[in-house]
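Every protein chain but one is kept in place in this view of the complex.
Chain IDs A and B follow the sequence of writing; residue 1 opens each chain.
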Amino acid sequence: MKFLIAVGSKEFSEPTLRVGLQVAKAFKAAVTIAYVGPKVSEFSSSQVRFTQERMEEWEFDRPGVEVLEWAFNFLAENNYITPTMVETGFPKNTLVQTSGSRSEVYLQGTVCENVNLILRNGDIIAELRDEVQRGGYDVTIIGGSQKRRMAHDLVQYIDSSIFIVNKYDKNKSYNLLLPVDDSMRSPKAVKFGARVAQAFDIKVNLITVSKTDTFGEGYTQASKRATKLMRRAGINHEHRFETGDPVTVIKKAAGNDHIIVMGASTKNPLFKFFTGSKPIKIMEDCQCPVLIVK
Amino acid sequence: MVGIIMVNLPTPVGLSVAGYRTLIIVVMAIILIIFEPVPLPAVAMMMLILQVLMGIDTSNGVAQSFMSDAVFFIMGSLMLAVAIVSQGLDSRLALGIIKLTGNKTWKIIIGFIAISAFLSSFIGEHTVTAMMMPVGLTLVKNSGVDKRDTSKLAALLLFSIAYGSAMGSIGTPSGGGRNVIMLGYMKEFGVGNISYLQWMKYAYPMLLLEIPLAAIILWFTFKPKQLILDSAVRKLKVHVTKSGTLKGNQILTIIIFVFVFLGWVFFSAKVGLGIIALIGVFLYLAFGLIRWEDLNRNTNWGVIILFGAAVSIGLHMKDTGAALWVAETTIDWMKMISEDVSILRWIVAVVLTGLLTNLLSNAATVAVIGPIVLNMGGDPLEMGFSTAIASAFAYLTVVASPTCMIIHSSGLVQQSDYLRAGWKMFIMSVSVLYIVSNFW
Partner (left out) sequence: MLGFSQRSLTNFLFWATQKKWFLITMLVGTILILLPTPSGLTIEGYRIIIIVITALMMIITEPIPLPGIAFYIIVMEVVLGIGSPEQISKSFMNDAVFFIMGSLMLAVTIVQQGWDKRIALGIIRLTGNKTKNIIFGFTAISAILSSFIGEHTVAALMLPIVMTLIKYTSEDRNKVQGLSAVLLFAVAYGALIGSIGTPSGGGRNVIIMSYLREYGISISYLGWMAMAYPLVLIMIPIVSRILMTSFTPEYVHLDTGVRKLVVQVAKAPNLSGRDTVAAFIFLLVFLGWVFLSETLGLGTIALSGVLLYLIAGFVNWEDISRNTHWGVIILFGATISLGANIKSSGAALWLANQVIDIFGSIMEMFPFATDAIIVILTTTLANVLSSSATVAVLGPITLNMGPDTLHLGMVTALASAFGFFTAVAAPACTIVYSSGFVRAKDFLKAGWKVGTVSIVLVIIYANTFWSLFF
């Protein structure tokens, strides 16, 4: 497994990094932490790059390196990287430019397989998309954003599963909310949810929502399978059946103390683009972390 | 130094001062390019600056002569090449070749030469060499344990790529920048407006004749021990399959290139080759198939400047009458040796170009020799084509052309190998050219 954690700034990205690493640990995944800096107008990009080279001569880091350094310190404090790496400190000099606007550092991980730190510049969606395509990541973890459009773009265009760490508070206890239905991606979402629940050692609330009063064959089958899986894995779980508009029901069930794990929509992309989809709506409205499995 | 001495010498009879000064710049530039004490772009800049300093033209005049559709074309096609290479189409290409040729060594060699020649006639020799070299090296690496065992095979494969693409570059105007320079000269000299298709009609038969001959020459020069490359081919296939199926981006890349090619064939007379190439680059950028940073870094800007400078000096050679003077003087000298002017003209054009192209870059050769040759009399069309084609005969030295440099950079071929295979290729090509130009 390969995880990509996108951090934005020192101030706001701590929860993202913390949760992201915890999940990654559960999956024993290789982790890449990426910081995407602002786009530089092209008229001056070469001059800016050039100035930054000069700045290095004067012992200044390029903007963004301090964020990576902060991430490094976080990794070191929480023992995600080997002690020898911690001793030598942040290996600033090994930040290599791999292509136009992308630089990276390799670190030796302990719990997770490997840890990379990446610095990029440009439009965040485009850069993350490119990174995911290049690295073949399975999950992208990113903090919640104020912009509704961004959540939409993330789900629509990033090829991996997406974990939006929205309003996460490390002092609060969370439960896992797992909507189950007959869609193609649902079984995978259930498996994912089980792993995450094990990682955080929390209870799973399975929920099946039907728009009509009756529950079709597919729904009952899917929920049975999900319950079985949870039982086998020895996870504390509970299953509810509700009727109504899925989005509102899930939103209500989630409140602000759940981590939602659900499968991505399988609708036609063009259709999704104009009308949106359930996961996107839930992600935009809910006040809690959401993992969308693709 | 030579330049300063020459400036102080009196101007030769029959030549204007400006013309003489242009010639001085040419001579200085040739010396500098051969010995390379300063980087090539610096030579190009020097040519531009000296033209202004010596009062041959105003700075605006020089700037304008620097730019022409040909320079746009060179810029555009270099960028197209970068875009194509960056899409990783080479492994796909490899599979295609192997499928066609099977695993017999001699068949693979013919395949390599033919494909290199064919491709390079459309997208330029160095792109093709850059794309093909990894394929060739993979085959060599997987065909034997001992490096000594495979040295002949390596030379054979690499030379078939290099010479194949060098030969191919004459096929169409887009095969090399020098072809476009020649087209520009022909237009300037009033020889006529040659279209893309007409060029192909003149040059392609020559190319087709050369392919089997080159294969035979190379085969007998470097006869490899391995007559069947079974395991190597298998490993290559495995390697290629790993890289997955044709991606959407790659398909789009090919489609756009085909469009550009069709544009060259059908619209070049109206819109200009350069503009069409730029349309291609624009499409690649607009579709996000290549990032500008990659283009900025991988395009060889020095070459573009050198081209521009060479074209600029070529035009001034014509305008100042320097080209005519040199042409007449050479012909006068030659008359002392023989009476048959037409043969002589031809020999001078071809042999001189062939030799110079092995020392200078081929574009610079055409830029310098072009105006002279077109002034020599005889059928300028035939003379022009002979020069353009002969400029591809850069077989003899490592520095002769980018293709030779690229395969040398692999470290598997020696300087002496170039001479060993090159002289045969050179003679073969000159004679084929003679036959073609006389009977076609």
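Some observations on this one:
We adopt the following convention: contacts are C-beta pairs under 8 Å (C-beta built on N, C-alpha and C of every residue); 3 or more make two chains touch, one makes a residue touch a chain.
Since the model is a prediction, treat every value here as computed from it, not as a measurement.
Screening B:Ser59, B:Thr241 or B:Ser342 against the full complex identifies B:Ser59 as the residue touching the chain left out.
Only one of A:Glu104, A:Asp138 or A:Asp153 touches the absent chain when the whole complex is considered: A:Asp153. Looking at chain B, the residues touching the absent chain are 38-42, 45-46, 48-49, 52-53, 58-60, 62-64, 66-69, 71-72, 248, 271-272, 274-275, 278-279, 281-282, 285-288, 291-292, 295-297, 299, 301-302.
Residues 40-52, 54-55, 57-58, 60, 63, 123, 125-126, 129, 153, 156-157, 268-270, 273 are the ones on chain A that touch the missing chain.
Note that only the chains that are shown with their structure count from here on.
Per-chain CA centroids place chain A at a distance of 51 Å from chain B.
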